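Apart from one protein chain that is not included, each protein chain of the complex appears where it belongs.
Take a look at subunit A:
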């Protein structure tokens, strides 16, 4: 009994500790960010049977994603703070000058295990206001996974808009689709 209480307390404490350790970006961790990110990209790219890496021909995914992901993440939370201010300021400018400043950028087609997809983002200035995956599988289990990914990431209130980066939380059960999405998205962000 005493052991059970200890074990349960240990479970709660260590889960919290792990999550907090990974959760806090902290300035001191900016340097560590890069290798950690690299590590998370590398297994996906080098894992057996994973096609995303060689997929986007010529875009050299690893080197291109690394610096930008690192750069965009560190100020992540700060950036959302800034954009929040920007949006409060935005209405004024839009009311005075309804400049058609939105543009769409489409990422490269990424081929992966269950098909291929392309991510299209809509930007207003430098801020992403919408995103959508194109050409994602429609049927069967992979279709369902695509729907999950689409539901999580895309749209005006999806994770892409919320986070303003390709540093998205992988959707459970849709790792391939998530990775492909993130890859095309990253390339689109780089292009924009």
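Methods note: contacts are C-beta pairs under 8 Å (C-beta built on N, C-alpha and C of every residue); 3 or more make two chains touch, one makes a residue touch a chain; residues count from 1.
The rule we apply is simple: contacts and distances are computed from a predicted model.
Hidden from the displayed complex is a chain whose UniProt protein name, among "Polyferredoxin", "L-lactate dehydrogenase complex protein LldG", "Putative ferric reductase" or "ABC transporter permease", is "Putative ferric reductase".
Considering the whole complex, the residue from A:118, A:132, A:167 or A:183 that touches the absent chain is A:167.
One chain is missing from the display, and on subunit A it is touched by residues 1, 3-4, 7-8, 11-12, 15-16, 18-19, 21-26, 29, 32-33, 36-37, 39-40, 43-44, 47-50, 73-74, 76-77, 141, 144, 147-148, 151-152, 157, 159, 162-163, 167, 169-176.
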